[in-house]
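For this view, one protein chain was removed and the others were kept in their places.
Chain naming follows the written order as A, B and C, and within any one chain the residues start at number 1.
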Amino acid sequence: MDSAMTIILTGFDLLLSATLLWLAWQLLRSTDIFKAIIFFICFGLLMAIAWVRMHAPDVALAEAAIGAGLTGPLFLAALRKMERKQKKERRFDPEEKRDNPDKRWQVRSREASPLMWIVAALTLCFAGLLIRTVWIIPRPLPGLAQQTAAHLGASGVDNAVTAVLLNFRGYDTMLEVMVLLLGAITIWSITHAPFPPRLPDTSPVQKSAVRLLLPLICLTGGYLVWQGAYQTGGAFQGGAVLSAALVLLLISDFLWLPDMHSLPLRMGMVLGPLVFLSMAVLGIITENALLRFPPEQAGAFLLFLEAACAISIGLSLAAFFAGGRPASDLREKPYQTDQPDTEKEGS
Amino acid sequence: MTIPEIIGLVSIAVALPFFLSGTVGMLRFPDIFTRLHALTKADNVGLGFLILGLCLQANDWFIVIKLVLIWVLVLIASSASCHLVARRALMKGIRPWTAQ
Amino acid sequence: MIYVGVALFLLLTVVLGMIRIIAGPTVADRMMAAQLFGTSGLAILLVLAQGMNMPELIDIALTFSLLAALATMTFVRRVWYEEEKNDDS
Partner (left out) sequence: MTNMLYSFTGLILFVFGLFALISCPHPLRKILGGNVMSTGIFLFLVATSYRTDTASIDPVPQAMVLTGIVVSVSITAVALVLATRLQQSANRAMNRREKKNEGGAAEG
């Protein structure tokens, strides 16, 4: 019975890793970029299952929400922004109509063929070196499992991953929230969002589906944040689920959304880093060290911190999807040097 | 094994052909509309039987509620997105396949 | 053990379905195949939750089910909107 279980599990692992590798190869070598994006979405789905097999449910949850959920739409939206211009460009050249949209890129890659072979050989050598290095690592590797388990009581939460993230290595997480904010600031300063064109034929089915899903998504996001203290979950997963709600709102073109002022958005995005920083400073005052919490109230502190982080993570990820500063935020007309060439939809 | 557990296993076994037929239909059916039909068989009936089976094995009401919620959510998501795809396909002028 | 076998079977159907992503022919077919994988992956997670005795996987499946519509809706609303895109792109 037990050996049969091992055999089936090994078969599962083998099939899963072979499929992952095959998918990665397909997504990098397939001729069509849309196909590659679809492969990437499937890759994210299967990665979540691989994390489960590694007994890392927290990572699997983050991968399910971010890798399988959000990154695919990010790529799809970017693809559309790129392709629209290419299609317009093709109008000047009716001969090319049947060609692949990314033909330009294909041709250049074929020209660079000898160089490609050199790069491939170098990469293979590198891969061999890496595999050899991994092979000679002395096993079993030392780990921090015992130390983490020993200090779990002082951290204020029961989930070891959350304890490591927010208490033991709070610096990392603080800087990470800053990175998210920085990413959002970068995007907002690069471009303003070509705000969702109000497509003429929004289906009523979609609207009611979004209306049904939205409260449930928000509820689940909050539940995941709350649950992070003692089981799988936490600020990142909850935040990612919350951002999915915003992305759903963005893609179904609810009318009030583009007119919303960005001030609440900014406040929400800054909330997480701000709370984190003030907690850090509070730690200096009360405990004489940056980011240290009194063990008795640590649970409450961490929950507060997680809630704030989840809000700002959700808003930042949604800002990533929107891909720019909200247009309603601009005092004057958007920057228009060579607008005549671009197509303005819906206006 | 108790009777609910056996019924649960049978229900999971019933679910598997639906998943298989979803995939086979995806591969064998001639056009996008019929493929949507195959897809929803796996989504609705297959997952429904699977979740029924798992509910019978579960020993916690909270888990049962979550499982049923998952099924309802998948129903909403799959019906809405299949509707959108079919609608857009019709608008783009893709003709439904007929026997001729 | 039965559950892991069921999960293996579901994974096999996922791998089979990938032929549709390669074959196309329209972009929508590929997207719908990806959606089918979402459902199958969710089923794999649920079965593994029972088989590996990890009830927290049900939360992951819940997240999957919440986000199932996201990619397809983005696709329909954003990518597949243009008329006259050569369908076998």
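Everything below uses one rule, namely that a contact is a pair of C-beta atoms (placed from the backbone, for glycine too) under 8 Å apart; a residue touches a chain by one contact, two chains touch by 3 or more.
Bear in mind the structure is a predicted one, so any value in this text is a computation, not a measurement.
Q: Could you run through the displayed chains and say which ones the absent chain touches?
A: A
Q: For the chain not shown, which residue from A:Ile8, A:Leu45 or A:Ala163 touches it across the whole complex?
A: Missing-chain contact among the listed residues: A:Ala163.
Q: Among A:Ile66, A:Ala229, A:Leu242 or A:Leu291, exactly one should touch the missing chain; which is it?
A: Considering the complete complex, A:Ile66 is the one touching the chain left out.
Q: Extract the touching residues of chain A with respect to the undisplayed chain.
A: 9-10, 13-14, 17, 20-21, 24-25, 27-28, 33, 36-37, 40, 43, 47, 50-51, 53-56, 58-59, 62-63, 66-67, 70-71, 74-75, 78-79, 81-82, 85-86, 88-89, 92-93, 102, 105, 108-109, 112, 116, 119-120, 123, 126-127, 130-131, 134, 137, 140-141, 143-146, 148, 160-161, 163-165, 169, 172-173, 176, 179-180, 182-184, 186-187, 190-191, 234, 236, 313, 316-317, 320-321, 323-324, 338, 341-342
Definition applied: only the chains that are shown with their structure count from here on.
Q: Taking the touch definition from the header, please name the shape of the chain graph: line, ring, star, complete or other.
A: Graph shape, chains as nodes and touching pairs as edges: complete.
Q: When A-C is set beside B-C, which has more C-beta pairs in contact?
A: When B-C is set beside A-C, the one with more contacts is A-C.
Q: Centroid of chain B to centroid of chain C, CA atoms only: how many Å?
A: Centres of chain B and chain C (C-alpha means) sit 11 Å apart.
Q: Multi-chain contacts only, two chains or more: what residues does chain B have there?
A: 69, 73, 76-77, 80, 84
Q: Mark out which residues of chain A touch at least two other chains, giving numbers and ranges.
A: Touching at least two other chains: 206, 209, 213, 216.
Q: In the complex of these two chains, what residues of chain C are touching chain B?
A: Within the complex, chain C contacts chain B at residues 2, 6, 9-10, 13-14, 16-17, 19-20, 26, 28-29, 31-33, 35-36, 39-40, 42-43, 46-47, 50, 55, 58-59, 61-62, 65-66, 68-69, 72-73, 76-77, 80-81, 83, 87.
Q: Considering only the defined contacts, which chain B positions touch chain A in the complex?
A: Checking each residue of chain B against chain A gives 69, 73, 76-77, 79-80, 83-84, 87, 91.
Q: Mind listing the chain C positions that touch chain A in their complex?
A: 1, 4-5, 7-8, 11-12, 14-15, 18, 21-22, 24, 27, 30-31, 33-34, 37-38, 41, 44-45, 48, 52, 54, 56-57, 59-60, 62-64, 66-67, 69-71, 73-75, 77-79, 81-82, 85-86, 89
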